[in-house]
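Heads up, one of the protein chains got dropped from this complex, but the rest are sitting where they should.
As written, the chain order gives the labels A and B, with residue 1 at the start of each chain.
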Amino acid sequence: MKKLIVCLLALLMVVSVFAGCTGDTPAAPSSSSTDTTNSGSNSGSSNSGKSNSGSATKANDDGLIRVWVGEESASFYQKACDEYVASHPEFGYKIEVKGMDTGSVAGTITNDPTAAADIYTVAHDNIGKLAATQCAKPITDQALVDQVLADNPESFQKVIYSNLNDVKYLYGVPYISQALVLYYNKAYVTEEQAKSFEGLQEAAKAVGAKAITVTGDDGFNMSFALLASNAADHSTTVKIYEGADPVAGGSKGESFCQGDDTIAIYRWLQSFAADPNGFKWASSDGWEADFNKDNLGVMAVIGGAWHFNSAKAAVGETNLGIALIPTFTLTAEACEGLAGVKAGDVYRGGTFADCKCFMINANSAATKYAKEQELIMYLSSKEVQNQSYLECMNVPAYVGAATFIKQCFDEGKVTEGQYNLAAMQVSMAEWGIPQPFLTGTLNTYYYSKNAPAVLRAIVDKTAYPTTGDIILQETESLAGIRKALYMVEYLWMHGVNPKEFPANLPDKA
Amino acid sequence: MSNILQPKKVKSQSRNRRISLGVTYAILGVMSIIWLIPLIWIVLSAFRCEYQPDGTFIGTVTSNFFPRQFGLENFTKLFSGTYYGVDNAFLKWMLNTLIIAVIDCLISTFLVLSVAYCMSKLKFRLRKPFMNMAMIIGLFPGFMSMIAIYFLLKSIGLTGNPQHPEYSVIGLVLAYSAGAGLGFQIAKGFFDVIPNALVESAKLDGCTNFKIFRRIILPLAKPIIIYQALMSFTGPWMDFIFAKVIIGADNARFWTVSVGLYSMLFGTHPDTNLFTQFAAGCVIVAIPIVTLFMFLQKYYVEGVTAGAVKG
Partner (left out) sequence: MGSKAKKGPNKVANFFSPIGKFFWNLRRMFLGGSAGTKLSYLIFGAGNFYHKRYIKGAIFLLLQVGILLFMILCPSVNGTPYGYKALLNLGLGNLEEGGQFNPATGEFSTGSDCKLMILFGFVTIAAIVIYFIIWYKNIQSSYKADMDKKIGKKPTTIIEDLQALLDQKFHITMLTPTCIAALVFTVLPTIFMIALAFTTYNSQDMNNLGTNLFHWNGIENFKAVFTGEGSLGVEIKNRFLPVLSWTFIWAIFATLSCYFGGIILALLINKKGLKGKKIFRTVFIMTIAIPQFISLLAVRNLLGQYGPFNAMLMNLGWTSQPIGFLGLNTSDSEILAKVMVIIVNMWVGIPYTMLMTSGILMNIPADLYEAARVDGASTTKMFFKITLPYVIFITTPYLISSFVGNINSFNTIYLLTGGGPTHVGYQAGGTDLLVTWLYKVTIDQGSYNTGAVIGIFTFLITATITLITYRRSKAYNEEDTFQ
């Protein structure tokens, strides 16, 4: 071994000429050209007396504001920005818009925030994480804050704030709203059938297919069951971080997931999933394949607006029906032994109603700050949101967008399918809640802490072998479901599996 | 008696041989079909042009092996398409990949040859330790170091550089070719076979090591040079992980073609109807590489064999 080392060192001797250079280069040329690197003397003086590196953002202002938006709307926003710069000569910055993969953009940003754009767009549930890991900068411009407060529904306003230095700040500016809807195959399913899971089941039985699937097995898509609420009065006992106050340092507020209605819903879903013409988990081959008119795997699929084109391609535009997520009626077996529900109660599938938001990169130069907010104010204005609806089918986030959507349809500016898609999302938002992710902590607790996996175990009636501490042996009986739901609730609250199940599970319902 | 038996035996032998040849043909034929089916299917998918009754284009995987309708629409869409906000993205990706592949090919081949020559024909201290070290480093899973390479490149502005996104291409070439020298084993195996006597006699004639390398070794090493060049040239066309990290997810303009094609299938798009376009892209990428392989088959086989025997 020692020879290996000696060898390496000896050879490095000649290397050193170059090594010396590589070491030095970042210092010398960078100060003149790049904004990602600070010159040595710069950081030396600012950190005198400290051994560590922590430094304020001193990224150089390069006269360019970079914006990341979803892949589908890149050209539109580039055009909008160009127009803005042209009509506002005093703006003084060039704007470069790039299209990003919406699914992975948050990960790209957290991996290396210094390389991310000055302004980026993410779904609001990423706000907590991005704020907590210092990837995002609060928004303070009063005019912009006022516009956000005036334009957006209260439900959105709750989830675009996060705390920093014990102050509550606005972080995200909503500009697109998104909710899950139901896509169904009109060739086999009538409009009436599409209104309920039972109807879909009936249609599926006729052709030997499954009734419904989701576009992915994750907690987001499966929210249709978790967030289902009583069709008569919109009520549900599920609470995800309700009352959580991010300003109080990430208090988790109250969570609740063991209500009789939740148990009954999951019991219903258990039998629906076991039915040969019932629920089908997302196929990794792609739900499009399931939905495809030739394959006839499923009659309907629960998905987001971004699945519209694929759904269209799968069954053809004329065959594609869009509807609210259907209702289902609780059966006697599902309600057995539960006081809070009775057979015949009708529930409607729920959704996480999201918004996509503009955010400012924490690493962006401070000198750009005012202009960035000015630009966001323009890009999130009702006019631009409306335009982006017409050109990219982005459903506007502001209150009252429904009127505009209807108007466009009446004027023949959009097709019926496009109109339905937007209208259903707007209506669906009434049946949903925005993913209530207030801080980075709560955010990851919901998604990556396996609560969706536990819920899946209930539906599949399988054991959930989690930690060494406790093992969920069975998830079929009433007690088993209770335990599982207790576990979900505990995961939401604490981010870890419970060490043991309470001997007598409290029944708060 | 033996005279009578002789022709009969020959006859039965030849019949046996014919039967066994026939069986061989059959087995090889079946195997060839199995080996070709996926490739044929991709080509067929590339030329598939099926529509829903209402005119919607079907770009997903379908269950019919043979397309019901043929056409070039996938290719026209691919070449004129805008992906990730980049116009004519596919052409740009092809060009990027070509540039990267050519430069990588030059640098890597040079590095491999020089190291292999040293290890095989020069005697110096630390030769064996160097070889061991190269082997040990080669055993670490490659993408373990991917993140570190990204940050090293970034610290010298060769990736994640908003002013000069095109520098990422240089960064990727560096990342590809930097480690190439450590993969000298196959070339060394080749050089080992060149008789030392050649080198010794040249030395007696007063040749410097440099001259020996240039005048004697290099001309003899043509097969291995071609093998190495082929390997390093095709590398960038095949890698879909490293390139995306080094060039950057936002830098779609400077992606390589494999990153682009891979993202078509696995990114979250507004349109997941891209399988046939992906297939068309695959055909375009595969044609030059397969052609190269076919032309240089001999050298490829030589390299593979050298590698096998020497390990």
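Keep in mind that, in the parts below, a contact is a pair of C-beta atoms (placed from the backbone, for glycine too) under 8 Å apart; a residue touches a chain by one contact, two chains touch by 3 or more.
Quantities reported herein were computed from a predicted structural model and do not represent experimental measurements.
S.K.: Pick from A:V69, A:V97, A:A117 or A:A132: which residue touches the chain that isn't shown?
M.R.: Of all options in A:V69, A:V97, A:A117 or A:A132, contact with the hidden chain holds for A:A132.
S.K.: Of the residues B:A89, B:V169 or B:L261, which one touches the chain left out of the display?
M.R.: For the chain that is not drawn, the touching residue is B:L261.
S.K.: May I ask which residue of B:V115, B:A187 or B:I247 touches the chain that does not appear here?
M.R.: In the complete complex, the chain left out is touched by residue B:V115.
S.K.: Of B:I58, B:A229 or B:V285, which residue touches the hidden chain?
M.R.: B:V285
S.K.: If the missing chain were put back, which residues of chain A would it touch?
M.R.: Residues 2-3, 6, 8-24, 26-28, 30, 36-44, 47, 50-58, 107, 110-111, 113-114, 129, 132-134, 137-138, 140, 164-165, 169, 217, 250, 281, 283-285, 289-290, 292, 295, 297, 362-363, 366-370, 439-441, 443-445, 448, 450, 453-454, 456-457, 460, 462, 464-468, 495 of chain A touch the chain absent from view.
S.K.: Which parts of chain B face the unshown chain closely enough to count as touching?
M.R.: That gives, for chain B, the contact residues 17, 20-21, 24-25, 27-28, 31-32, 34-39, 41-42, 61-65, 110-111, 114-115, 117-118, 122, 124, 127-128, 130, 134-137, 139-141, 143-149, 151-152, 154-155, 174-175, 177-182, 192, 196, 208-211, 213, 234, 237-238, 240-241, 245, 258, 261-262, 265, 275, 278-279, 282, 285-286, 289-290, 292-294, 297, 300-302, 304-305, 307-311.
FYI, only the chains that are shown with their structure count from here on.
S.K.: How far is the middle of chain A from the middle of chain B, if each middle is the mean of its Cα atoms, in Å?
M.R.: Each chain's C-alpha centroid was found; their separation is 38 Å.
S.K.: Touching residues of chain B toward chain A in the complex: what are they?
M.R.: Residues 52-63, 82-86, 125-126, 128-130, 132-133, 136, 150-151, 154-157, 159-164, 248-250, 252, 263, 267-273 of chain B touch chain A in their complex.
S.K.: Can you list the chain A residues touching chain B in their complex?
M.R.: Chain A reaches chain B through residues 3-4, 6-8, 10-11, 22, 25-26, 29-30, 33-37, 62, 64, 66, 68, 70-72, 74-75, 78, 97-105, 108, 112, 114-117, 285-286, 288-289, 292-295, 306-310, 312-319.
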